[in-house]
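Only one protein chain is missing from this complex, and each of the others stays in its spot.
On to chain A.
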Amino acid sequence: MTDTGPALVSILRQGSQLIASIHTALDDTQMVRFQQDLVHQIGEHRARGVVIDVAALDVLDSFGSRTLRDIAEMARLRGAATVIVGIQPEVAFTMVTLGMDTGSVHTALDLEEGLAYLGGAGGQPSTAARARSAQRR
């Protein structure tokens, strides 16, 4: 992230998976920074799966959800499956009420579920995840 101030997003590596936790609401610039950072790191760590944890967010605007969708698409192009986890009930409902398009990004309840979807910590994305990813293409 930025060189100054505390990190707003932590990107951790676990095996072939990246876990990105967003700690606080990000503005548009920060969101773009996060996107660049993550897409960059996917190649660096040869990641096969990405979990983006948004549990700390109590609001997700249209730019935010579009960026998340873009990240998932870019990650796919870089060879990694993406799953977004921890969307709060209120956030989920607001997103659909406002008609935000989240595309075909996979979602899961929490980090544990997200990792299970990707095929367990450290492992390869499960066949199911890859099959679904391929199906979407």
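A few comments on the model shown:
The definition used in the following text is that a contact is a pair of C-beta atoms (placed from the backbone, for glycine too) under 8 Å apart; a residue touches a chain by one contact, two chains touch by 3 or more; residues count from 1.
Rule of thumb we're sticking to: contacts and distances are computed from a predicted model.
Not every chain of the complex appears here, and the one that does not is recorded in UniProt as "RsbT co-antagonist protein RsbR", selected from "GMC family oxidoreductase", "RsbT co-antagonist protein RsbR", "Multiple sugar transport system permease protein" or "PorT family protein". Of the options A:Ile11, A:Met95 or A:Leu115, the residue whose C-beta touches the omitted chain is A:Met95. By the touch definition given at the top, chain A reaches the unshown chain through residues 85, 87-93, 95-97, 102, 107-110, 113.
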